[in-house]
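Only one protein chain is missing from this complex, and each of the others stays in its spot.
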Amino acid sequence: MIAPVLYLIRKEFLQIFRDHAMRGIIFVVPLIQLMIFSYAVTTDLKDIRIAILDNDKTIASRNLISALVESDYFKLVSTAPNPKHLRHNLLTSDADVTLWIPLGFSEDLATGNGAQVALNVDGSNSSIALRALGYTEAVVRLQAMKSLESFIQASITIPSNQTPSTNWDLQDEDQIATSPRIVPQIMNPRLIEPVMRFFYNPTLESRYYMIPGILVLLITLISAFLTGMAVVKEKELGTLEQLMVSPLTPAQLIAGKTIPFVVLAYFELAVATTFAILWFKLPLVGSIPLLALCALVYLLVTLGVGLLVSTISNTQQQAMFTVWFFLIFGILMSGFFFPIENMPVIIQKITVINPLRYFIEIIRGIFLRGATFDDVLPNLLPMLVIGLVIFSAAIMRFRKRTK
Amino acid sequence: MKRILAIARKEFLHILRDPRSLAVSILMPLMMVLLYGFAIDMDLKNIRVGVLDFNRSAESRSFINEMVSSGFIVESARLSNRKEIEPGFRQNKYRAVIIFPADFSLSLVKDPVTQIQIILDGADGTSAATVANYLNAVTSRINLSYAKEDFGLDILPIETRTRVLFNPELRSAHFIVPGLAALIMMMICALLTSIAIAREKETGTMEQILTTPVVAPQVIIGKIFPYMVIAALDATLIFLVGKFVFGVPMNGSWFALAGYSLIFILIALSLGLLISSVAKTQQVALIAALMITLLPTLLLSGFIFPIASMPAVLQYVSRVIPATYYLEIIRGIILKGVNWYPRMGGILTGMSLFLIILAIKRFKTRLD
Partner (left out) sequence: MASLEQNTDNTAVLIQNLTRKFGKFVAVDNINLTVSRGEIFGFLGANGAGKTTAIRMLCGILRSSGGNAWVAGIDINKKPELVKRKIGYMSQKFSLYNDLTISENLTFYGGIYGLKRKVISQRSRDLLDRLKLVGFRNRMTGALPLGYKQRLALGCSVLHRPRVLFLDEPTGGVDPVARREFWDLIYELSDQGTTIFVTTHYMDEAEYCNRVSIMDQGRIIALGKPTELKQEHNVKTMQEVFFDVVQPVIT
């Protein structure tokens, strides 16, 4: 029962290792992909190019500028001589953002009249624009809050060496007079300060979030593409027919055709994971056995897809196109690049049948957050169901052909 | 000319008769532009935040209300103790948890500064930074409203007058559509062409054609012409969908757009030819086309991921990728209305000439 399967597996490996191109596809290409993807697919925004026109030229305006430039996000590309020049900077894509600090900025700031700055953003690349906007506003807001605080401090004139509890019954007639709406017992500014703490990835390295997704892509390519092509190749050669007239059962045939790619996919996953941990310092918080288990369930899906595609394709080209077609949409709607919760509700509902979505979430959870079996179960179950459906459909179609 | 047409006709028939080729060349681009246009939104919406409120006062409630009313944040979980925080993160129930200490409302009136703790899921670093930014903004708004009530201040000391040029509503479709056009043209021209030629080599029909009195350039032109037509068709389709479905404006000249697109198509076709002159099988052609043309266009051209954030090496690489220039040019034409790009246009033209000559040379030597 088992022996014939071993011969099938042995044959498959012989063929794979003998093929020059295949060796490259399996051993070299994935590492190159991992390198390029991991370095390129970064959504951190660094070095936003900002052009600034400072008409005010005071300490206050320079404080604002240095707050921007000293934050990691900005790179000052030009100090424009006039507003027209700022616009030109955006038109020619020399800057992503321009800031104009008009004359009178510091004066308005000092008198509390509300100083204004003009922030223009190049919206043509909305992914940059959106975050550039957010970061710039955040820096300006921080400056604003600083002066708001000092303004409040100044207006309530609490002696700075006194602790708040002793302020409790201190009444300042003058202040009540200037701010008639103030409730008398409040001596003290109501000021909330959020203390932020980032779990799991305190440096907010976007790469850590992307690499687990890249691992998913790599094993998807290996398992779905190669299985599909391996079966279709035998069809093209006529050897599949030869196997069909042999006493091999469909189960043995399927096992012999899929197990080599399960092995390769695990090998690939192990190599790529090790590489990601050693080279990119990707943390692996969760358990490796759990990761292996979830990968097995996912492989049920991809191998099923490969087999299913092979039953509806007569040439390798057809098989490639079909897998490619589904893969593109699978990746797009998996939350790999773009969070699913941002998508329109109808598309969010469609993603329920996307196995990639579940596995990417699982693998991110295991790697970064140390997700346990209970944590991944809500994603593992639907993936298992999809896998069983696809795989049994593939087996059924496969058997039908043999009948 | 007749011979070229005969080859082109044969190639068209190949594509039209195979439903899968047709799906990949027409249906897929269309579905991609619709999906990308609808599904991709860089702006975080519906940020799920969990609340752990030890204070349960009017103040903490009003903070939460203010937070939710912004429209970007939804309260997705209400926690009762700190132990629940981590499992919730692991099950991805929220991106952040906001914790009001038991003495929150008291501290507000008593202490100069009242702290609340916000714990964020840093796993998705970029989103975490954005969420932190939103929550900071909410806090600032609340502080300002307190300042207004307490001290009669009604404006922020510094106000930003923000204007977004060229794409005022920051619709992602506006920047995705041009990028997608580049990607699809690359896919059709480079990937399909190289696979089509590899297929002929595998089945031996290439030899068949070569034994006829057709000369190399005729074979090349005849074979690539249909893909050129399809690529142009796809690009037109994408721009039209962009304009009429997603309301992408057209601020520049269609003529300039067509001109630069033609140069880009020529580059993509030459790349396809070059790959096919090296690749003997369809498998190898596919992998090579993916690695040399599609992935760089998708990842390194600034299509989605900002080039400025990449390591220096990849930034240099991005400069030899045609799509980098093409993208910037067509985004400029479509959104900014700038039609003339002497430097980038020159680089593109240079690239296309270089690649065309190289492709024809390699193709010829291979045939002789």
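For clarity, chains are labelled A and B in written order, and residue numbers in each chain start from 1.
Convention: contacts are C-beta pairs under 8 Å (C-beta built on N, C-alpha and C of every residue); 3 or more make two chains touch, one makes a residue touch a chain.
Everything numeric here is computed off the predicted structure, so don't read it as measured data.
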Note: the excluded chain touches shown chains A
Among A:Ser78, A:Thr249, A:Ser287 or A:Thr372, which residue is in touch with the absent chain?
A:Thr249
Absent-chain contact - pick from A:Lys11, A:Lys46, A:Lys84 or A:Lys281
A:Lys11
Among A:Pro81, A:Gly238 or A:Pro289, residue touching the chain not depicted
A:Gly238
Where chain A meets the left-out chain, the residues are 3-4, 6-8, 10-11, 14-15, 18-19, 237-239, 241-249, 402-403
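Definition applied: only the chains that are shown with their structure count from here on.
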I'd like the Å distance between the centres of chain A and chain B, where a centre is the mean of that chain's Cα atoms.
13
Chain B contacts chain A in the complex at 18, 20-21, 23-24, 28, 31-32, 35-36, 38-46, 48, 63, 86-87, 89-92, 98, 108-130, 132-133, 135-137, 139-140, 142-144, 146-147, 149-153, 155-168, 170-172, 174-175, 195, 199, 281-284, 286-287, 291, 295, 299-300, 302, 304-306, 308-311, 313-314, 328, 331-332, 335-336, 338
Looking at the complex, which residues from chain A come into contact with chain B?
21, 24-25, 29, 32-33, 36-37, 39-49, 64, 87, 90-93, 109, 112-131, 133-138, 140-141, 143-145, 147-148, 151-152, 155-156, 158, 164-165, 168, 178-183, 185-186, 188-206, 208-209, 229, 316-318, 320-322, 324-325, 328-329, 332-333, 337-339, 341-344, 347, 361, 364-365, 368-372, 375, 378
